[in-house]
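Working notes, structure below.
Entry: chain A
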Amino acid sequence: MNPARKRTARLVAALSAALVLATALIYTSFSAASPALSPSQLLHRAQPGRSYQLTGVVVGGSVRRAGGVLYFAVADRRGSSNVPLSYTGTVPDPFHEGREVIVTVRKEGARFVGERDSLITKCPSKYKAAPAGERQNY
Partner candidate 1 sequence: MDALVVLLTLLLVAGVLIVISAPLRARAGERPGTREREQSRGEPERAALEAEREAKYREIRDAELDYRTGKLSREDYEAVDAALRREAIAILDSLEHALPPSSDRLEN
Partner candidate 2 sequence: MAALGSGCLVLSLAICAYGIVAAIYGVRSKRMEFTDSARRAVYALAGVLTVAFAVLELAFLRNDFAFNTVADTSSRTTPALYRAAAVWSSQEGSLLLWAWLLSLWSSLALFLMRRRLRDVCAYATAVLLGFGGFFVSLMIFYATPFATTSPAPAEGAGLDPLLRFPTMVIHPPMLYSGYTLCTIPFAFAVGALLTRRIDAEWIAATRRFAFAAWLCLGVGILLGARWSYSELGWGGYWGWDAVENASLMPWLTATAFLHSLMIQEKRGMLKVWNASLVLATGSLAIMGTFLVRSGILNSIHAFGGATLGVPFVALIGVMVAGSIYLVVSRRAALRSEHRLDSLLSRESAFLANNLVLVGLCFVIFWGTYFPLISEALNGTAASVGPPWFDRYTVPLALILVLLSGIGPLIAWRRATLASARRNFAVPLGAAAIAVLALLAAGVPGRPLAIALFACAAFVFASIGQEFARGVRVRREIAHEAVPAALLSLVRRNRRRYGGYIVHVGIAVLFVGVAASSSFQHATEVGLSPGSSTRVGAYTVSYVRPTATVTPAADAAHTGSSMSLGAVLDVSKRGHHVATLRPSQGYYDSGEPTQGSVGQLIGGQAVSHISMSEGALRDVWSAIAPNISTPALQRIVDAGNRTLPPQDAPIALGYLARQYLQHPPAAQFHFIVSPLVMWIWIGGAIVFGGGLIAVWPPPSAVVRRVSVRARPRSAGDPVRA
């Protein structure tokens, strides 16, 4: 094979490999992903057995520990829907009532169970937007 054809062959091989990798990547990402839902969306749409990423605010007064299990409820940022769940696993330091959390949950029967070690709590108020209506003096 002359050099030019060798080069083209190499290019085709490399591109094909990249294409295969990209396809595998894209395909598995859609099937492996868990949709991010707010509590109200979760209550409406959750199907048993599938896992979802629940994002919301920890409801004040709902946090309870019994044995090695943490019980708490997650509410919409603005709204009234409330999802109680039980969780085992690492609890991040910033976890606290009123903080925003992300936790992967599955619906088991009528209850929601958090997946082990999937609880993430957002670093509090680092980059919060200015509250509406507050005037800034320069």
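A few notes on this one:
The rule is simple: contacts are C-beta pairs under 8 Å (C-beta built on N, C-alpha and C of every residue); 3 or more make two chains touch, one makes a residue touch a chain; residues count from 1.
The candidate set was assembled so that all candidates are chains of the complex that A comes from, given by their letters.
As the structure is a prediction and not an experimental result, all values here were calculated from the model.
Within this complex, chain A touches only one of the listed candidates (1 or 2), namely 2.
Every residue of chain A that touches candidate 2 in the complex is listed here, in rising order: 3, 7, 10, 14, 18, 21-22, 25-26, 28-30, 32-37, 53, 55, 65, 67-68, 77, 88-94, 96, 100, 102, 104, 118, 120-129, 136-138.
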